[in-house]
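After the C-alpha cells below, expect a handful of questions from me.
For this view, one protein chain was removed and the others were kept in their places.
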Amino acid sequence: MSAMDVLAALLVPVFFPPLLLGVIARTKALAAGRRGPPLLQPYFDLARLFRKGMVLSRTTSWVFLAGPVVGASTALLASLFVPLGAQGSLVSFPGDLIAFAYLLALGRFFTIAAALDTGSSFEGMGASREAAFSCLAEPAAFFALLVLVKLSGSTSLGAMLGPDLPQHWLHGGPSLALAVVALFIVLLAENSRIPFDDPATHLELTMIHEVMVLDHSGPALALVGFGAALKLFAYGLLLVRLATPFEVGGTVSGVGVALLELLALAALVGLVESVMARLHLLRVPSLLVGAALLGAFGVMLLVG
Amino acid sequence: MNETLGLVLVGVLLVNFLMLGTSRLNAAIRFAGLQGVLLGAALFVAHGQTNARVLLLALATVALKGIAIPAILLRAVRNVSIRREIEPIVGFTPSLVLGALATGLSLVFARSLPLQSEQVAPLIVPASFATVLTGFLVLTTRRKAITQVVGYLTLENGVFVFGLLLVEAIPFLVEFGVLLDLLVAVFVMGIIMNHIQREFSSLSTEHLTSLRE
Amino acid sequence: MAFWLVLTPLAFAALAFATPSERVRPWLLPVAALAQLGLIALELSGVGGAPFPTWLRLDAIGRLLASYLAVLFTLCAAYAPGYLAQRAERPNRIFCAVMLVFFAMMNAIVSVQHLGLLWVAVEATTLSSGPLIYFNRNPRSIEATWKYLLIGSVGIALALLGTFFVAYAALARGAATSMLLADLLNDAPRLSRPWLHFGFVLALVGYGTKMGLAPMHTWKPDAYGEAPGLVGALLAGGLTSCAFTAILRFFQICAAAGEAEFARALLLFLGLFSMAVAGAFMVRQSDYKRLLAYSSVEHMGILALGIAVGGLGTFGALLHLINNGLSKGVLFLSAGNIHRAFGSKRTPDVQGALRVVPASASLFVAGFFAVTGTPPFGPFVSEFSILSAMMRGERYGVAAAFLALLVLAFVGMGSTVLAVVLGEPSARSEATPYRDAWLHVAPIAGLLALVLLLGVWIPEPLLGLLKQAAPALEPAP
Partner (left out) sequence: MTTLLALCGAAAMASSGPIAAAARRVGPRRADRLWVLLFVVGASLAAFAALLALASGGDELRAHAPFPVGEVALGLDALSALFLIAVAGLGAACACYGLAYYPAALHPDSAGRLRTAFGLASAGLAMVLLARHSLVFIAAWETMAVSSYFAVAAEDRDREVREAGFLYLVSTRVSSLCLIALFALHWAASGSLLLVPLGAGQIAPQIQSALFVLALLGFGLKAGLVPLHVWLPPAHSAAPTHVSALLSGVLIKSGIYGLVRITSLLPEPSPWWGEMVLALGVVSAVLGVAYALAQHDLKRLLAYHSVENIGIIAIGLGVALIARASAGLDTAALALAGALLHVVNHALFKGLLFLAAGAVIQRAHTRSLDALGGLGRSMPATALLFLLGAVAIVGLPPLNGFVSELLIYSSLLRMVASEDGASWISAALAAPALALTGGLALACFAKAFGTVFLGAPRHQSVSDGSDAPAAMRAPMVALALGCAFIGLAPFALAPALRNACEAVLGSALAPLAAPWRAISGVALASLALSAAGGAWLWLRLSRRPAPRTVTWDCGYAAPTQRMQYSAASFAQPLVRVFSSALLPREYGSAGVAPFPQRSAFHSEVVDAALDRIVLPSAHAVVRLAARLRVLQQGSVQQYLVYVWIAVIALLAVGGVGR
C-alpha cells in the first residue's frame, strides 16, 4: 500500500460518509417531486451541532455520553477494515470480518445503554427494537460473508474482496448474487432505513434508531449522526465492492470509482425509501430471517 | 414294610384335608399334633429295624410334634380365651378344593423328579409337597395368628416327610436342632400371640396392618 | 477356634443373664465384643488349632465374615451402653442376653460346615432376634415382630426343604449322601440336576427371605422400622450378611456342579428385581427408618448381582457385604439418635436435624452418601468392581439397568434424608431433651471412619481374606 492509499483510507471515512445521507435525502425529495435540501446539508447540520451546547437529563449518567462517543469511534474503526477499492484495506488480518462485526456491536451496545440511561419508556422501546433487529440481521450478514470465505479460501475482508473477486463471481455467481441481496437487506436494517425504520418519522411509537437518540443534543447528537453515516458508509463499501468486482488501477481512480458507486448505492437506498412503505414492526423479523435464509441458500449452493 | 409306610403317608395326606376342612381351632391344632404322631410312626416304619437312634428320634418327634407343641398352642387358646372358630379368608369348601388341587399337582410334579432306585416309598415326595402346600394354604387363607402357627407347623411337617428319605444322612444333632428350633419358635410365637391378644383384644391378623408401604 | 467364637458370646450371654445390675449389664456387650476381637486376631495370626468339632471350622468365607462380624459388633456394642442408659425405663436383661446369643448364632452361621446345622443356626438367629425387635413393646413393634417371625420362619422352612433336596440330589444318583459341605462339593459333579436346581431355588427363596431379597423382603421395613436403631444396625449389617453366606454355600455347590450359570441367572433376576422394588418404595418414603430398610433390600440386590456377574463381581460382592454392613451401621445408629431427638421417624415431623443434633445428622448424611456409592467411601469401590465385572462380561444391558436403579435409589433416599437433615428444625425437637452425646456419636464416627478407610485403602489382611474367599465362589475350571 502506498502512502496515498493510507491517506485515502484514513481521510475518506472521516469526510465522505455524511454525503451519503445528503444523497439519500435528495433522492427521496426528487422522487417526491420536491427540490430537497442541499447535498451538503448533513455537513452543515453536523457543524452546527458540534458548535452547540448540550442539555442533559437529570436521570442520566456518564453512560449516556459514552453512547455517542463509543458509537462513533467504533464505526470509524470498523470502516477501516473494509477495502476502499481493490487495493485492500488499511487494517487486515485473518478473521478481521469478526472484528468488523464486533466493533459495530460494541457501538450498538453503548448506544442502547445510553438510551436506557434516560429512563424514558420511548427510548427503551427504541433500544429494545434496535437490539432485536440487529441481532436478527447478524446471521444474514454472516451467511453472506461465508459465501465469500468459502469461495476465496481466506478469512480476511481485504483478501476476500481482493483482486480475485471476479473469479469468484465466475465460480459462484448465484451464491454471490444471493449474498449481495442478503447484505443489502442487512444494510437497510442495520442503518435503520425503510422498510425497517423510517428516519424521518415523527411518531415516537414507530421509530427505532431515532427514538433512541431523542435525548441527545449538541456535540453528542452530532457524534450520533456521524456514527450513523459511518456505519452506512462501511456497510455500503462492503456491498459495492462485492457487487462490482471490477479492477480499476491507481489509487485515485480506484477510490474515486468506489466512492461513485457508493453514491449510486445511496441513491438506490433513497429510491427504495421512496417506493416502499415501512414494514409493520411484527413483520420485520420475518424479513430478516428471510435474508438469513437467502444467505444460507447461497452457502448451500456451494456444496459439492 | 413299604405298604405300612404308604398307609401312614396316606394318613398324613388325610390329615391335610381334615385341617383344611375343620372350622374349629382346637381341632386344627389337634390335627397338626396327629400329623406329628404319624410322622414319628413313619420314621419308625421307614427303617424297620429297631435302631436305638431311630427309636429315640421317633419318640422325640412324637413327644414334641404330637404332644408338647399342641399343648402349648391349646394352652394359648385357653389363655387368651378367644373365639374358638377359625376365621377363613377363603371358605372351607374352596380351601378343600385348593387342597385337592395342590395334592394333585404334587403327585404330577413329583413324577418329573428322578428318584433313588431302591425307593423306600413312592408316596414320600408327593406327600411332602402336598403337606407343604397345605401348610401354605392354611397360612395364607386363615385370619387368626394361631391358625397361622398351625399352618407353619403343617408346612414344617411336610418338610419332615421329605426328611424320611434322608434319615441316614441327617445327623442326630441336626434332627434335634431342627426339633428344638421348632419348639422354641412355637414358644416365642406363643408369647407374641399373648401380647397381640393383650394389645388388640383379638388374635386376628387384620389388626396387624398398621405397618405398610 | 470357630468353636470358641460361638461359645464365648454364649458364655457372656449367660453371664449377662445372671448379672443383676441394669447399669453394669450393658457393658458386658463391649467386653464380649473385645474378647471376640481378640479371638479373631488369634485366628488370623494362625493360632487356630485343629477344628473341633469337625463341622465347625472357618474356611476362607467364614474367616472373612467372622472378622467382619466381630468388628461390626464391637462398634455396635460400644454404642449399646449409651443407648441403654437412655432407655433406662426398660429392663435390659433379656435384651443383652439375647443380643449375645444372636451374635453367637451369627458366628455359627459363618463357621458351620454342615448344611443342616447351618439351617439350625439361621433359624436360631431368627428366634433370638425376635425379642430384640420387640424391645419397644408397643403395638407397632408387636406387629413387626410377628411378621418377622412368621415370614422368616416360613422362608426358613423352605430353605430346609431346599437343603434336603440338595442332600437328596446325591442319593437320587445312588451316591452316599452327606450334608457336609466338603462332601457335597466333592460329589457335586455327580449330583442329580433336577433336585439340585429345585433345592437351590428353595434355598435361595428361603435364605433370601432372611436376607431380604424382594419379593420376600416384606418383613424388613416393618422390623427395621420398629426395632431400635442398634438392632436395625445388627440386622441389616450382620444377619443379612449371614443369610447371604448361607446362599453362598449353596452357590458353591452349584458352581462345583457346573451349574453356576443356572444359579447366576436366578441371582441376576432376584438382584435386579430387589433393586427395582426397593427403588420404587424408597421414592417418597416419609419414614426414614423404613427407608433404610428398603436401602438394605436394594443392597441385598446388589450383592446378588455381584455374585451373578461373577469374576471381579464376586470379589465386589464380598467387599460390598462389608461396606454395606458398616454403612448401614452408621445409618441405623444415627437415625436412632435423630429418632430420639425428635420423637418421630416421619419427615414432616422431623426436619432440620442438622441444627438439633448436628453430629448425628452429619453422620446420617455422610452415611447416606456412603451407602449410595459415593466415592471415596467404601461402597463405591465394591459397586465399581461389580459394574466393571458387568462391563468385562459385556453385559451392557445389565449394567445400564444397574445404573438406572442406582439413580432411582439415590433420588428416593436422598429426598427423604435431606428433608430430615436440612431446613428449619420442626417444633417436635423441643419436646425431647435428647441431644448429641459422645457415647452416642463416637461409635458411629468409628463405623464411618472404617467405611471411608475401605474406600481408599483396603488393609492387606482384609484384601488377603477377600482374595482367598472369592475363588471359592467361582465355577470349577
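For clarity, chains are labelled A, B and C in written order, and residue numbers in each chain start from 1.
The rule is simple: a contact is a pair of C-beta atoms (placed from the backbone, for glycine too) under 8 Å apart; a residue touches a chain by one contact, two chains touch by 3 or more.
Treat the numbers as computed from the prediction; the structure is a model and nothing was measured.
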The chain left out of view makes contact with A, B, C
So one chain is hidden, and I want to know which residue out of A:I98, A:A200 or A:L260 touches that hidden chain in the complete assembly. A:I98
Which is it among A:P219, A:P245 or A:G270 that touches the chain not included here? A:P219
Which one, C:L15, C:L185 or C:L422, makes contact with the chain that was left out? C:L422
Hidden partner chain, residues of subunit A it touches: 53-61, 63, 65-66, 68-70, 72-74, 76-77, 91, 93-99, 101-103, 105-106, 108-109, 112-113, 116-125, 127-129, 131-143, 146, 149-150, 152-155, 204, 214-215, 218-220, 223, 281-282, 285, 292, 295-296, 299, 303
Omitted-chain footprint on subunit B covers residues 89, 109, 112-113, 136, 139-142, 148, 205, 208-213
Can you list where subunit C touches the absent chain? 143, 146-147, 150-151, 154-155, 158, 194, 197-198, 200-202, 204-205, 208-209, 215-216, 218-219, 262, 265-266, 269-270, 277, 279-281, 283-284, 354-355, 369, 372, 374-376, 380-381, 383-385, 387-388, 390-392, 399, 403, 406-408, 410-412, 414-415, 418-419, 422-424, 455-460, 463
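Assume only the chains that are shown with their structure count from here on.
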In graph terms, nodes being chains and edges touches, is this line, ring, star, complete or other? other
Let me have the rounded angstrom distance from the C-alpha centre of subunit A over to the C-alpha centre of subunit C, please. 77
Where the CA atoms of subunit A average out and where those of subunit B average out, how many Å apart are those spots? 99
Provide the residue numbers of subunit C that touch subunit B in the complex, in ascending order. 114, 116-117, 119-120, 123-124, 126-127, 130-131, 134, 137, 139-140, 142-147, 149-150, 153-154, 157, 160-161, 164-165, 167-168, 171-174, 177-179, 192, 194-195, 198, 221-222, 225-226, 281, 285, 290
Please name which positions on subunit B make contact with subunit C in the complex. 112-117, 128, 132, 136, 139, 145, 148, 152, 155-156, 158-159, 162-163, 165-166, 168-171, 173-174, 177-178, 180-181, 184-185, 188-189, 192, 195-196, 199-200, 205, 207-211, 213
